[in-house]
Structure formats: C-alpha cells, structure tokens
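A single protein chain has been omitted; all remaining protein chains appear in their positions.
Labels A and B are assigned to the chains in the order they are written; within every chain, residues are numbered from 1.
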Amino acid sequence: MEFLTVSLLNGVIYGLLLFMVSAGLTLIFGMMGVLNFAHASFYMVGAYLAYTLQKFVGFTTAVLLSTVLVGLLGVIVERFFLRRVHKHGHAHELLLTFGLTFIIAELIKLFYGNFSVEYRVPEFLNFAAFQVFSTDYPFYRLLMGGVSLLVFGLIYLLLTRTRVGIVVRAAIHRPQMAEALGHNVPLVFMAVFGIGAALAGLAGALAGAFYTTNPNMALELGVIVFVVVVVGGLGSMAGAMIASLLIGLISSFAVGVDLSLASLLGLVGAGDWAQQMGGLMTLKVSSVAATIPFALMLLILLIRPSGLMGEKG
Amino acid sequence: MKLTKILLAMLLLALLVLPAILPPAMVNAAIQMLIAALFACAFNLLCGQGGMLSFGHAAYFGVGSFATLHAMSALNGQGLLPTPLLPLIGAMGGFICGLCAGWFATKRAGVYFSMITLALAELLHSLAPHLNTLFGGEAGISSMRAPAWGLDFGDATQVYYLTLGWVVLSIALLYAFTLTPMGRLTFALRENGHRLQFLGYNVHRLRVLVFALSAMFAGIAGGLQALNLESANYVLFDMRFSAEVVLNTYIGGVNVFLGPVLGAALMTFFGNAASDLTQSWLLYQGLLFVLVMMFMPSGLAGLVLCWSAQIRRRGWLAMVPAAFSALLSAGLLSLAVVFLIETLQRVFSQDYQALLMADQAWPAISLFGREWLPGALLTWATPLLLGVAGLLVLKLARRQWLRLLDDEPQVSAAALRPRLEGEQP
Partner (left out) sequence: MNDAILQLRDVHKSFGEAHIIRGAQLELRAGERHAVIGPNGAGKSTLFHLISGQLQPSSGQILLGAEAIQGYSPQHINHLGLSRSFQITNIFPGLSVFENLRIAVMRKHRMQYHFWRSIQRYPEVREQTEQLLEQVRLQDKQTVCAAELSYSEQRALEIGMTLACDPRVILLDEPMAGMSHEETDYALNLIREVTHGRSLLIVEHDMDVVFSLCDRISVLVYGEVIATGTPDQIRADRRVQEAYLGEEQCA
C-alpha cells in the first residue's frame, strides 16, 4: 500500500516535471516541424546556471534568473541558428539542433567538469510535507509538482483566453496564413521558442537540485522527452500532459516491480524451467524500467503515429 | 575523371605501404580510420543516398561486433570461420538486425523514422547489459584472433592489411551498388518516395532492403572492430557512436560518394592526434559540425568539388589569391577559437581551480609553450585580435571568390548602349 501511494505521488510529480520540459518541445515541434534536439540541453543549462547563481543571489532568485537566461538562450538559438538553415528543410534543422546539443554538453563539461556538481535543495525548503504511512514525503517534490501545475494553468489560459494565445495557435497550425493576415509570425516563433526554452530551464533549475546535476542529464532526459512528445502527439498540450503522466507513472511503478517473465511463468508451474533459461526470462521489470518508455514509443509510432491526441495525417 | 582515378590509385598505394613507414601506434590509428570510414560509407547509403536519417546506426555496428566475437570464440576458440573471413558473420548479423529494425522503422518517414531508429538503439543500449549470454553484461565479451592461412594475426600490421582489404572491398561494392538498378532506385527514394508508389514500386520493401544493406556493411565495420580490439562491450550501443557517424558523414559531405569516407578519416585522425593535445576535441568536432551545417551544407567534399570546378574553369593561377585568403582566414579563426577554448579549459579545470586562493592573483596557465596570466589583458586580447583579423580576411576571401564565380567577362559600357538606326558600333 505504501509502495503504491509513494509510487503514485512520485510518478505524478515526475510526470508533471516531464510536462514542463515537453510542453515547450511539443509547441515547437507542432509549430515549426522541428524536433529540437537541444531542448533537453536547455533543461541542463537551467540547472547549471541556477547552481552557479545560487552562490551569489540565493535560491529563489537564482531559479527565476536562470529561467529568464535560458529563455534568452532559446531566442538566440532560434534567431541566429535555426532561422539560417530553415530553407534547407526539416532534416537540416534537426541536425543543427543535434549539433548544438553536442556543443552545449561539451561546454558544460568545459566549465564544470565531467561529473556531477553539488547542487542541493536549500535548507529552507528541505523538510517533510507529510507522512505517508511510515515515510516522510519531502515538501520539495510537492513544490516541483505545484510549479508544474501552475505553469500548465498559465499556459492553458494564455493560449485559450488571450489574443496572443489565438495568434500563437494560428501560427502553429497555419503559419503562412497567419502571416498573410498580417501577424508577425517570425516573432511568434521566436517567442514560443524562447518561452519553451525558459520552461525547460525552470524545470532544470528546480529538478537539478533534487535529482543529480551532471553533464549527462540532457541526454537522459532528452530521449524521454522525445518519447513524451511523440506519444502525446504533435502540438497537443493535452497530449503532452497525458503522455508525461503516463510515462512518469510507468517509470515510477516499474522501478519497484521485481517481477520477471520467469515469475509470471511460475504461476503456471514453469517457473524453474524459466529460471534455468536465464536471459530475457529472468529479466526483472525493475531492471528494464528505463526501456519501457521506448517500447511504448515504438508501439505508438507503429499503431498511431500522430500520437494519442495528435491530429491525423 | 582521370585525375580522380589517378588520385585514388595514389591513395591506395599510400595505404598499402603505410605500415612500412609509420610507427605501430600510428598503424593502430590507421586501422581505426579505416573502420570509421567504412562505417560512415555504410551509413551514407541509408542517409545520403536513400534519404533516411538514422540516429541509431551504432546498433548495427555493435551487433556486427558481438556476432563476430561469438564466431571467434565458437568451437573452442577455433572460430566458426578462418579469421580473415569472420567479418562475414558481422555482415550477417548486421543484415538480419537491419532487416528487423528496418521493417519497423521504415513504416514511417521523416522525423518519425529518425526517432524510431533512435528509440531502437536506446532500447538495445538499455537491454544489452542485462543480457549476459549475448552481450556479456557490463564487462562485455572478449576473444582472441586465431591464426589462419599461414598468418598468426599477432601484430598490428597483419590486422591492418586484413582491415584494409575488407574496407576497400566493401567501399568498392557500395560504389558498384550505386550503379545498379536498385542503387539508382535508392536515389529516387530520397528524391520522391511518394511518386515511386505510383510508378509501381513497393516503396516499403525497397526501404527495408536499403536499410538492411546499410546495416550489413555497418556490421562488417563492427566485425573488423571486433577483430582489431578482440573485445566488445555494450558501450558500443551508446548514443555517442551513433552521433559520431552522423557528424563524420555530414562534415565529409553526404552528396558525394567518398564524402563520408573523407569526413570519417579526417575526424578520426584528428581525434586520435588531438586527444593527446587537448581535452576539448569533442567540442571542436561539434563546432565544426555546426559550422558545416550552417555555412557549408555540402560538406568538405562539396567544397573540394566546388573548388576543383573553378580550377578547371579558371586555371590554377587564378585561384591562388582566393585560396590563400581562405586558408589564412581559416587559420586565423581556428587559432583564435582554439586559443580561447584552451584557455578556458585550463582555467576551469579541476587542477587549476584547486590552486586558486582567495585574494590572490590567478596563477598563469601554459599554452603553446608560453605562460599566460588570466588576469592579463593580453591573454584575452590575443584571441580577440586573431578572431577579428580572421573575419576581415574572410570578407576578403569571400569577395575574391565571388569575383571568380562571375560568368561573363566585363562588358564595355559603350557596347551596352542601345543602337540607333545607322549608328556605327
């Protein structure tokens, strides 16, 4: 029971964190058709910047400042890099963002070294929120979840209730038409890219303190975020939310499940035989928890390539 | 064409006599270069020719490696086949794996295809350490090269010639493929897969076959690696190797057959040579890739072709000013960037940071045989000045190049005036 509750809470919060990062990526993917490989790097840069700034201005300011700075980075990437290769096609843009990810990771290693840094949750936030059966549940986790929900709410309101939101949504679906109607679509692209990056930076600044902050975090999170975007569907916020929660929950639960094919077969009396076979048979779900999102992505790509909530075709 | 053939023959000759000239460490580096070149060429069959960008190609290289190692160990260490023929097992492993993976991946096109290949590679990467019999868990598997055909394959030279033989054969086969009907269809796949359906072709089947062939040759490269290193590890499936082949191929140039070979050879060579000199080699590689993507999309090979076309038109002498400026600006800019990055790298390195003491001037770092103080203006002014100089020379080079490209010679203004009736020209 305790395992269920804790995993549920952890899963939901991890999912919400994933959403913060994938919201921006989904918007960019839907809007520009570019899968921004560098998006997870923004997450990483957010964490490292917050870590550096924290030494000078305190935690909260550091987090806010790093969010803004990463947003600016996103704007620069769009304006000076992506826009240049736009005419060569989507594959080219994809490759460019791929190269940028590479460079950002190497620069981080240059400045901070090839190992994790001591970025920790500050003391004033490091307490237990409540007790779940016999364990303390950290407040910081709830804070991360709360911020994500707040962000989701704000984006939703912005996109659906404001004029700016309507223009953005139009630019996502029909950029040429929106431009023909007189809207400054390149500015919209730049702004959406920047805000998406800022969100990823915010997620990094918050999560980096709780989880580890190391030069590999971009790659580790990056692939999962792609899975979320593909599973959730092009440009669909709701899809990104659902997919994030789904993957967050699956990852959380799978880590605690020590079952394997052998244990399943044990139910029908073939357990010993399966144990002897070894290999895939004795592979525990917990060991391969990391691979389940990929299997899910493959499944979706084959059955319903436009994602759970994406438009068809 | 004739010049190309002569150059290729010379290259082949140079490769043949290489072990006699170079020290053993360099021979090892040469083996790595050859393997990387074959891998990139195999990758380009899928990517540059077939138009399918795969982000997980290291999977087939790795499968080829492991398959070959198992074949090396089979039959109590005698090996399934004589040592020189073992890469065939790698080919088979790559082909079968490519067939299965390709069938899934090619069901979708564009970005989705790339993401599927990425997911498949990552899936393999996470599963491999858990599958002990196949991949040897975390430690990997190892074997020994068995003697065959009167050779003992004990030293690097013999391995070099074995690798050279396979790589030359494979690249020749890949080239011959581009001349066959199926090879021509591969290009059409890249150009317009949609139309091919309406011309009566089964596009999915074609894509799967091209994928499998590309994976097969990647498997050969992996097999050669297995013979060379006598071991393989799940780390082969890491994203880094898939990334590297993408970088090498595009830096070399996807539209020219030997482009990826050039890119991979250069990058591997510099990687080997530079890894002793600098810790930031990967950063340089990434920067070069981004620069190529932004300013030279046809890669280094494309650049070479462009210049040789101009040389044919204008002659060698006319090219000298532009070539000189281009090289000078490239040199200056590279120097500026390297200086800056190396300085930063030293200043931010752990060892250096440990030396820092509060309220004291930062100690000097050594670079290019001199000592530079981080606090001194010169340390930062030097790369800045070099960079500015490089940019100015670049502008000059651009102007010279554009002048070379002008088609017509200067027409006199008088000749351009409209003629009136009876006027003398």
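Methods note: contacts are C-beta pairs under 8 Å (C-beta built on N, C-alpha and C of every residue); 3 or more make two chains touch, one makes a residue touch a chain.
These numbers were taken from a predicted model, which means no experiment stands behind them.
The chain that is not displayed touches the following shown chains in the complete assembly: B.
Of the candidate positions B:183, B:321, B:374 or B:387, contact with the unshown chain belongs to B:183.
The missing chain, though absent from the display, is touched by one residue of B:75, B:139 or B:199; that residue is B:199.
Within the complete assembly, residues 176-177, 179-185, 187-188, 190-192, 194-203, 206, 209, 213 of subunit B touch the chain that is not shown.
By definition in this document, only the chains that are shown with their structure count from here on.
Centre-to-centre separation between subunit A and subunit B, using Cα means, comes to 31 Å. In the complex of the two chains, the subunit A residues touching subunit B come out as 33, 35, 81, 84-85, 88, 90-92, 94-96, 98-100, 102-103, 106-107, 110-113, 219, 223, 226-227, 230, 278-280, 283, 287-288, 290-291, 294-295, 297-298, 301-302, 305. Those residues of subunit B lying in contact with subunit A across their complex are 53, 55, 104, 107-108, 110-112, 114-116, 118-120, 122-123, 126-127, 130-134, 239, 243, 246-247, 250, 280, 282-283, 285-287, 289-290, 293-294, 297, 341, 344-345, 348-350.
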